[in-house]
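The complex is shown incomplete by one protein chain, all other protein chains being positioned as in the whole.
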Amino acid sequence: MTITRRSLLKAGALAAAAAALPRPLLAQLGRHPEPLPPIEDPRLQALASRALEAARAAGASYADARLTHTCTRNFSGAGTSDAESMEVGVRALVDGYWGFASGPVWAPDELARLGREAVHQAKVNALGKPRVVELAPAPVIANGHWEMPVATDPFELSPFEVQDFLGSLSRYVRRVPDTSVTRNYAVAMVQAKAFASTEGSFCTQRRWQMSGELLIELELPKEHRKGAFAVDSLSPAGMGWELYAADRIPRVREHSLREEITRGLEALKEDLLLPVKPVDVGRYDAVFDARTVAGLVDETLGRATELDRALGYEANAGGTSYLSDPFGMVGSYQAGAPSLTLTAERSEPGAVATVKWDDEGVAPDAFTLVKDGVLIDFQTTRESAGWMKNTYTKLGRPVRSHGCAGVSSAIEAPLQQAPNLTLAAGREAHDFDALVRGMNSGIAIKGAGIDMDFQHASGLGTGQVFEVKNGKRVATIASAGFLFRATELWKALQAVGGDASLRRYGMQTAKGEPAETCYHSVTAAPVMVKALTVLDPLRKA
Amino acid sequence: MRRGDGPTRLVEGDSERILSKEECDAIVRRIIGFAKGGAETRVRLQSWWNGELRWARNRVSLASDRRDIRVEIWRTVGVGRGRVSTNQLDDASLESAVRAAERAAVLSPEVLRQPPGMPPIPRAERPKTAIWSDATYAATPETRGEVARALVAPAEAQGMLSAGYLEMRAGSLLQVSSERLVDPCGPLDTPYAKWTQAQCSMTVRDAEGTGSGWAGRSGYDWTKIGAPALAARALEKCEASRHPVTLEPGRYTVILEPQAVADLMELVVASMFRTDAEFGTGPWALVMDDVLHLWRTKLGLKVLDERITISHDPADPELGILPEPWMQPVTWFDKGVLTNLAYDREYALEKLNVNPALRGMTGYRMSGGTTSIDEMIATTTRGLLVTRFSNTRTLDSKSLLATGLTRDGLWLIEHGKITKAVKNFRFTESPLFVLNAIEQLGVPVPVFRPVKNPYEQYQPLTPAIVPPVKARDFSFTSTIDAI
Partner (left out) sequence: MRSDVKITSIAGGALALLLALAAAPAAAQTRFAWPDTAVDVSQYATVEQCLEAVDRVRRGLARREALTVLRDTMPSDPREALKPAPAPVTETAERCTTRFPVASAKLADFAPLLALYLAAGRDADASALVDRRVAAVSAKNTLERTAIGDSAIHIYLDARPVRLDAAERVLVARARADGADRLDRMKIYANLMIAARDVGDTTRARRAAGWLVAVADSLTPAERESEKFETMSGEGGGRVLVFVAMQQLMGLPVMLDSLRHSTAALTSLERNMWAQLMRERPEALPYPIGERAPTILADYWIPSTAGSTSRPTPGHVNYLIMLDDVICVRTTPLGDLSDGCGGRLATLRRLSERFPALDITVVTRTHGSFVYAPPPSPAEEVDMTRQWLEPYRIPRLTVAVTATPFWNLPRPDGRRIDKPTQNYTNYTFGKSSPLFINAYLIDQDGTIVALGYDESALAQYIEVLLQRGTGGAEHAAK
C-alpha cells in the first residue's frame, strides 16, 4: 500500500486532536505516523534500514543514512526564537561513484526513495571513466548510543532565567561609566542524530552546542579614545548553559564571566591609554596572544592538512593546500620549528567538534599532524584514508580514518571537516605578559584576524598591534598589519606559552560546493616569533 | 477552517520538488487557523530543491538531489511577538509551532500596535520578472552527468586536473500576514514566487600545480550557461598560466576581465544605503550640514567615470529577480553620477513623501563600451591581465579600500602582447578608484554570481552584467606564492 503524504497527514491530524500543548514531532515508523521517539529507539534503526535495503537492492556496494533532529534556541533581549527541523540523508557508493539524496520526511517510503535516488545519482556518473574508492576499514558499531555530558541543558532552563542572566551581564557592564553593550545574545542547539550503514553499523548521538556574543564598548571622554572588545570565552563550545554560568571552564576562562568582563574592561582601558604611533614598516620580533595563534594555526596548518583539500578536491571552491604532495611530505616536510607540535582529536570535553562517532560511523582517534616541526599526518575520512594506504603501510601505521567526516545536518552530505586542534604548550610556564616581558624590543599583537590565500600558504593579519620596549607595551601602532608565509612563520617560532596559558576557541569553517558549515575548537597558547613583517595594510603601492 | 488536509506534495517520485502556490496557500491557511488569542499571524514559507554534481581530479566526487522546507511563523499575542521555525508540514507540527510562537511572545519586547482609525495598507504593485526556467527545473541527473563528462574530457586529454561544480536549483517563497489575507500585497508580504538558478564553474590545474585556470557562469536559465565554452576557457587559461614568473609589486595598468570587475563591485554593492551615508559613515557621506542638522551625501555628485551607468530593471529578462512588491527600475549610477541609494518605506514616506521603498542593490547591469579584450591588450604598452579576484575584504569603509588576491590567471602584457604568466598578487585598491581610472571598456556580459544560501532573505538570484575594464595605476602590494 502506498502511503502518501495525504494519508500521513490525515492520521497526523487525528493524533493531534487531543490537546493544545505542544505535541511531539511525528515520524512514520510503521504504518501510521506517531510521536517521534527518542533517538535511541530501535524503531529508528528499522526506519534507517529501509534506505539501506533500497540502496542495496538498487545496486550500491555501500550506503549510509543519517537522520538528524535539530533544535536551536536564540536568546536575546529581543526575546527567544526557536527553530526545529528533522532531516534525513542517504549516501550510496556504486562503482567508485557517490550519490546522495536528502529531504525532510522521516517515513519508510521516503527513506526507500532516498536510497534509490542516491543510487540513481551515483549510477548516472558511474557511466563515465572508472573511479576507485577504497574505504578504510572501520569497526562495525552494533548498537551504539552516546549523549554528550552537559551540566545544564539550556532547553530545560526557563527562558526567563536565561534572559535575566543575559540582562544582568549588560547591567554589570554598566557599573563602569561610559560603557555600552552593543551585542548580547546566546544560541543553544541540541541535535539528536542516528547513523546506519550497510556494513551493519547503527549508532545514535545527542550533542549540544552553545555559543554567544557579548560586545562591549568603552569610551574615555577625557582622552577622546574609544574602543570595544568581544568577550572571548563565548565562542562555540560543546557545552550546555554552563558556558555562561560556570565559575571556571578549564582552558576557556579561569574565572566567572563577570570576572572576565571586568578584566576585559581593565585591559581595554589600559590599551586605550597608550599613546598612538604610526607604523614603521619592517621586520620585528613579535608576541601573539592565544586568540591570534589559534587563528594562525587554524588557517595555515588546520586547513592545509585537510587531505581532500591537499589533493585538489576543493580547488574550485576554497582552493588547495601548500602541503601539495601529501604522500611525499608525510614524515619529512619541515612544517615549523621543533617546538611546533599540533595534535587533533574529537574527544575533548567542551570542545565543539567532540563526538563519539563521526558522520561515517567512525570513532575518531587522537592523532598528531605535526610532531616537533615535522608533518606526519593529514586529516582523513574513510575514503581519504584509503588514499593514504601505501603511505600508512610504509610507515607501519594502521590504515584507518581519523574520524573527520562531518556535517551539520543530514540534509548535507558529509565532508572532511576539521577536528579539534591543539597546539602543544611550551615547557616553560610563560603566558602572554611573560613573553612580552622577555622581549627587549619588538611588537605584541592581540586578537588579529587572518586573511589567507587560496593555498593557505601566506596571509595578512590585522588586529591590535603594540610597540614593546624593554618588556613593556609602550604604544599602540595605528593601522598596522603583518604579512607572513605559513612555513616561514612556524619555522620562526621562538617560544610557546606554557600549559596554563592554553586557551580554546570555537571556530566556524565553510567548505564544499554548495558551502557546508561546521564547527571545531582550536586550543593554542601565546607564542613569540622572530622577524615578522609588519606593514600598513592600507598603504597602496 | 479546514483541518486535516495537508499539502498534496507526494513523497515518491521527484515530480514535485518545490511547493506550489496552491499548496503554500493551503499551508498558510492551516497555520493561521491554529492561532489562538487573535492578533496577527505572519508566515514565511520557503521550499527549495537542489540538483548538484561536483567533480575533482577529473572524476565526479558527488552527485546529489536534495530538498527541504522552512516555515517561519510569527504570532503576535497581547503586545509581544514570538517567532519559531520548523520544516515539518503536518498538522501536529504546525500547530505546536504556532503554540510555541505564542509562548515566545511573552518574552519579546513590546510590539506597538496601531490605534484604530488608521488608514488601510495600500495594495502594492509588483512587476513581472523573469526568474523561472523550465529547462533548469527539468534538467535531469543524466543531463548533469553527461555535461560533466564532456567538461572534464578536454582537460583530462591534456593531462590536466579538472575540478568543478554544476548545479540546478529551484525554490519557492511566500510571505503573508493574517491581517492582510484579503490583500496579499501589503507592505511586508511577498506574493508566491518560484525561481530557478543554474550555475557552472570549473578550475583546471596542471598536475604539478604550476598553473590554474577558471571559468564560470550563473543565471536562472540553464540553456544560457554555455558550459562547453567555459570548459574550453578554463583549460586555455590553465595552459597559459603555467610556470608563472615573479613580478615586482607596484602600480600597473590592468585589464580586468568582467569576473574581476564583478568581484570588486561586490564591495560597492554592499554600501548602497542612505542610512549609512546619513549617519556619516560609508563612502557616500559628504559633510555634516550644521545649518540643517543633517549629513549631506554624494547623491548627485559625479563619483565614477562618466562612461559608467549601473542600473537594474526588474523586467530585464537577463537580470532575473524575485518580484517583490513595489519593485521598480532603478539607476544607481548615471554616467558616473551617484543617483540612488536604498531606503526603506518608512524613510520613503517620511523623508521623501513617496510611496515605495527602494530595495538595496542586488542584481545590476553595468554599462560598457565596444573594445574587446584583445584590442585592450593590443593597445597596452605594459600591463596585467586579470581573470578574477578572490578573498576580498574591505579595509576602510569610507574609501572602500580593499585587499584581496588575483587568482586563476594573471599575465603580463608588453607592447601589445601577452608575454608571460605572472605569479599572483595581493592588491590594496578601491573599486571606486578603479572606476575613476578607466581607459577602455568592453561589452558587458553576464558573470558568475550564484546565490550561496537557499534561505537568503532577499532575492536569491543576483546576476550581474559587467564589462571588461582597462584601468590605470591599479595597486598591487605584494606577491603571493599561491597558485
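Labels for the chains are A and B, by order of writing; each one numbers its residues from 1.
Assume contacts are C-beta pairs under 8 Å (C-beta built on N, C-alpha and C of every residue); 3 or more make two chains touch, one makes a residue touch a chain.
Everything quoted here is computed from the prediction, not taken from an experiment.
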### Query
Where does the absent chain make contact, in terms of the chains shown?
A, B
### Residue among B:46, B:340 or B:440 that touches the chain left out of view
B:340
### Summary
Missing-chain contact, candidates A:175, A:226 or A:472, resolves to A:175
#### Entry: Contact residue for the chain not shown (choose from A:192, A:287, A:304 or A:330)
A:192
### Query
Just one of B:100, B:262 or B:319 touches the chain that is missing; which is it?
B:100
### Query
Given the contact definition stated above, which residue among A:64, A:82 or A:260 touches the chain not shown here?
A:82
### Task
Against the chain that's been left off, what residues of chain A make contact? List them.
17, 19-25, 36-39, 69, 71, 82, 84, 153, 155-161, 163-165, 167-169, 171-172, 175, 192, 258
### Query
Where does chain B touch the missing chain, residue by residue?
36-39, 77-80, 84, 86, 92-93, 96-97, 99-100, 102-103, 105-106, 110, 112-122, 187, 292, 294, 296-297, 299-300, 338-340, 345-346, 349-355
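The rule is simple: only the chains that are shown with their structure count from here on.
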### Summary
dist(centroid_CA(chain A), centroid_CA(chain B)) in Å evaluates to 27
#### Entry: chain A-touching residues of chain B, taken from the complex the two chains share
3-12, 14, 36, 50, 52-54, 56-70, 80-93, 95-97, 99-100, 104-105, 107-109, 141-142, 144-145, 148-149, 152, 156, 161, 163-165, 167, 201-203, 205, 209, 212, 214, 249-251, 390-391, 393, 395-396, 401, 403, 405, 407, 424, 426, 428-429, 452, 475-478, 480-483
### Interface residues, chain A side, partner chain B - complex
2, 4-6, 8-10, 12-16, 20-26, 33, 77-87, 89, 96-105, 107, 109-110, 113, 117, 120-122, 124-125, 127-129, 131, 159-160, 163, 311-317, 319-320, 322, 324, 411-413, 451-455, 457-458, 460, 462, 483, 485, 512-515, 537-541
